[in-house]
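Excluded from the complex is one protein chain; the other protein chains are retained at their positions.
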Amino acid sequence: MKPVLDVNQLTMDFGGLRALDHIDLQVHPGEIVALIGPNGAGKTTFFNCITGIYAPTKGDMFLTRPQGEPKRLNGLKPNRVTERGMARTFQNIRLFQNMTVLENVMIGRHCRLHTGIPGAIFRPPASRREEKEVVADSYAMLEKIGLTRYVNEFAKNLPYGAQRRLEIARALATEPFLLLLDEPAAGMNAQETKALDELILRLRSDMKVSILLIEHDMKLVMSLSDRIYVVDYGKKIAEGNPEEIKSNPAVIKAYLGEDIDA
Amino acid sequence: MITLQEIKKSFLVSLWFMFLTFPIMVIKVNTIEQTIEWRWWWMAAVGLGAFVLSFFWRIAIARKEAGKKKAEVSGEEKIALIPRLMSNPRFYIPGLVATVALVVIFPFVFSMYQTNILITALIYVVVGLGLNIVVGLAGLLDLGYVAFYAVGAYSYALLNYHFGVTFWMALPIGALLAFLFGIMLGFPVLRLRGDYLAIVTLGFGEIIRLVLENWNAFSFGPSGIANIPKPGLFGLKLSLQQSSIFIYFVMIGLALMTIFVVRRLQDSRIGRAWIALREDEVACQAMGIDKTRTKLSAFAMGATWAGMGGVVFAAKTTFINPTSFTIWESVIILCVVVLGGMGSILGVIIGALVLILLPEYLRAFSEYRMLVFGALLVMMMVFRPGGIVSGVRRIYKFEGLQNKVDS
Amino acid sequence: MDYFLELFLGGLTRGSIYALIALGYTMVYGIIELINFAHGEIYMIGAFTGLIVISVLTMLGWNSIAIIVLAALIAMLYSAAYGFTIEKIAYKPLRGSQRLSALISAIGMSLFLQNYVLLAQTSNFLPYPNLVPTWDFLQPYEHIVRSTEMVIYIATALVMVLLTYLIKFTRMGKAMRAVAQDRDMSMLVGVDVNRVISFTFIIGSSIAALGGVLVASHIGQVNFYVGFIVGIKAFVAAVLGGIGSMPGAVLGSLVLGWTESFFTGYISSDYEDVFAFLFLVLILIFRPAGLLGRSDTDKV
Partner (left out) sequence: MKKRFGRYFVLIALVTLTGMVLFACGQQQEQPAEATKEAAPVEKAVEPIKLGVAGAHSGDLASYGIPTVRAAELIVKKRNAMTGICGRQIELLVEDDVCKPEVATNTATKLVTDGANVVVGHICSGATKAALGIYKESGVIAMSPSATNPALTQSGDYPNFYRTIASDDAQARLEVDFALDVLKLKKIAVLHDKGDYGKGLAEFAKGFLEGDSRAEVVLYEGITPGAVDYSAVVQKIKQSEAEAVIFGGYHPEASKLVQQMRNKAMDTVFISDDGVKDDTFIKVAGEFAEGVYATGPVDTSSNPIAVDAVELHKKEYGEEPGAFFLNAYAATLALLNAIEKSGSTDYDVLTKTLQSEWVATPLGIIKFDEKGDAIGVGFAVYQVQNGQYVTVEF
């Protein structure tokens, strides 16, 4: 089976600084892959390269819809990448603050709809039907994620955990087959993290979506991920399933630093 | 009750203003005749005025601060008076009848002068709603909006002069030309944000005015184009009174169409994309919205209404020259949108009516007219920063699956 | 070659004049991100105050050097007072609200000040006595550069140096830079933000007043409307250089001055302003944050 996401020799330089150094990474259909590493290792930069926000210095990126043909991502603008089926969330929440929860999710539906300006003005039956669908689909998404309580609330008034889940709901509204989660559990307490764990597993099974996850909460990473990539100072230092990573000396050194006496 | 402490503060304020306005107010200098005139009683007037006004100012500011704090504390979105009135049916049905009645009888009851200034106000409603799309919905600060207004006006004037195009043909052509100009002037500014966008659009507005002013062969330069025909009614010869009444109803129709279309756009997919663009450009693009197309569509749709407004403006004044399309026009249209209430159709309508009719009714103040107008602008903004109809952006209220849009 | 030199100096004069006003725009914008439309009027009020002081002093029979210096100082004092008062009335109450409201308030204040001077003084152009003495060492180059132009160059350079010193090496300068970066954070670490903002308006306004007095004596006349056009041009220059950066404002002003001067000289003055604006658009397309502006890319 061809990998859903295939990244090889991805390199990114900011002036003299090499943020990413020849990274290879694959995500297979239905898989949950984690990308971990200390702060400043280049994880978010990696996300920004594959979603088109930055243009990488070197390296190729391919996205393949299950049973589809690989499509090259280099040079695509972020909205084209999302249309191709790879949606993302952000490390610091970027919701549309003065729009309601439902409207935020409806924005996610945008690239799947077709009503243009004439359609909006004259509202032919097709556009009217599409508007009804948008509302129904968005509400269904909120039900899946469990946010129907806040449907008409402004995004800025939501509690922190709910805002995180709204970002995931909005990303899923674009009907991706690969979901990028950028530290979804950041700032969450244990009970919220556990709920998030179940949610992500449920998403994988219900929505048939593979997930690439950046996360610092090791318990969550170990319990969720099928495979883990570890990066440090822009270089890949380890790859494998959770058990291998737990015992990998390079990972321990990167995370916990040298033993004094060793 | 006015405490001693407040009196002291006001006294200090009045001293400060007397010092501040001393040179300009008191010493009237005339270097032509080398004469200097000392007007001490003006200083006394300023002192007294400042003393009294400072009391009102402090009370108003205190009330405003208290109002804001109460809103923050209670957290609930304080729905402004007007939208609350709008929503209960007992009030709006009689209001609806009153509107239609007033709109129909207005030109016959009031004098031609009143009708004329109301036509100007309606033109600014249409143009204001256009700019509202660009500034209010999409959040793109456009200081050169008058360029599209000029495109509309000059396209009608020139087409009529060279090819005898009538008003009714020129209206769509003017709108289309402005639409194209909207896209053309939109492209170079795609990557600009905030004040850089403002200054470049200001530049475009000036470029178009200067080209109109200097390129005599094309636009007849500063001497402008005269006797532009008013809109005809199937070739009938209309007297001045009748034609101004006819233009009035044309404008009412155009304004209604604008309101209808802008509301439709606001509630549509493109409308949401504009609002998302204003909220957060990066997130909006990451969610699959094509930033370029959305921005260009905002510019182009906004420009279309300015084009139509320009065509009617040319027909109404029957003479245009570049001095009518200066930066000041863009500024006034921007004031209409911001003062009325950004993003709210109702606000823009009220903003246009207030900002255009006010200077006319300040005519009684003759040369103090613009002074009072400037002062009112400042006061309106200080005490209603969100605009007259502020805060309530028409949100998409979800009421169960048989969804109904709340106005 | 002589033609080029004179156009160059002409552009330098224009640039220095724009710089004296653009600095005020950039400082105010840097601190509270407001396009201070009323700044052009502050420049005009500075010129008028100078004219009034000059008239009174000439009546008392002072000699010309003392007059121009005192006139400039008093003009700067009064313009600073106007700047301070305007900020307190029209901008301070709007600090929390959306930026566009403050912009409209500035426009209203600009309109108010124009008509205030029109009604208090006169609508006609008043001649401005040129008290800057013609220095003898300039005599042979009289036709290339005049003493008033020389004074403008020196004043601009002096102001630039003083400002850089103020911003870089004084406590208030550090506070201004802090408030420019992040107003709320500065408040948290104990910076009296209101005092800093008032101080910025005072400095910006007094520099504009200095410009007003010097330019009016160079041109030789002044009226209530002088501030509007020059204000817009100075704002264009400030944005061209990268709004918010002091060296940017001066650089932007000089570039704008030279563009206008050379295009007038070599092509045509009919489209002088058109070229200036086209040039601005071109620069902003390639450097969306102006020549020296820091493009604050969003941290994703």
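Observations
Which chain is which? They are A, B and C, in the order written, and residues in each are numbered from 1.
The rule is simple: contacts are C-beta pairs under 8 Å (C-beta built on N, C-alpha and C of every residue); 3 or more make two chains touch, one makes a residue touch a chain.
Quantities reported herein were computed from a predicted structural model and do not represent experimental measurements.
Shown chains touched by the undisplayed chain in the intact complex: B, C. The chain not shown here is touched by just one of B:Ile36, B:Leu53 or B:Val103, and that residue is B:Val103.
When the full complex is taken into account, the listed residue touching the unshown chain is B:Ile345, out of B:Val13, B:Leu140 or B:Ile345.
Residue in contact with the omitted chain (choice from C:Ala66, C:Leu162, C:Ile229 or C:Leu282): C:Ile229.
Mapped onto chain B, the footprint of the missing chain covers residues 30-33, 37, 82, 86-87, 91-92, 95-96, 98-100, 102-103, 106, 110-114, 116-118, 120, 213-214, 216, 221-224, 226-227, 239-241, 244, 259-260, 263, 313, 316-321, 323-324, 345-346, 349-350, 353-354, 357, 360-361, 363, 366-367, 369-370, 405, 407. Although one chain is not displayed, its contacts with chain C can still be listed: residues 3, 6-7, 9-11, 13-14, 17-18, 115, 118, 122-127, 142-143, 146, 215, 218-221, 223, 225-226, 228-230, 233, 260-262, 264-265, 268-270, 272-273.
Simple rule for what comes next: only the chains that are shown with their structure count from here on.
Of all chains, A has its CA centroid at the greatest distance from the CA centroid of chain C. Chains joined by the most contact pairs: B-C.
Centres computed as Cα averages put chain A at a distance of 49 Å from chain C.
Chain centres here are Cα means. That of chain A falls 43 Å from that of chain B. Chain centres here are Cα means. That of chain B falls 29 Å from that of chain C. Multi-chain contact residues, meaning those touching two or more other chains, occur in chain C at positions 300. Along chain A, residues 53, 90 each make contact with two or more other chains.
Within the complex formed with chain B, the residues of chain C that make contact are 29, 33, 35, 45, 48-49, 51-53, 55-56, 59, 74, 78, 81-82, 85, 89-90, 93-94, 96-98, 100-105, 107-122, 124, 126-129, 232, 235-236, 239, 243, 270-271, 273-274, 277-278, 280-281, 284-285, 288-290, 298, 300.
Those residues of chain B that touch chain C in the complex are listed here as 16-17, 19-21, 23-25, 27-32, 34, 36, 42, 61, 64, 68, 135, 141, 188, 191-193, 195-196, 198-200, 202-204, 206-207, 210-211, 214, 281-282, 327, 331, 334-335, 338-339, 342, 367-368, 370-371, 373-378, 380-382, 385-387.
The touching residues of chain B, counted against chain A in their complex, run 77, 261, 264-265, 268-273, 275-276, 279-280, 282-291, 297, 301, 393, 395-398, 401, 403.
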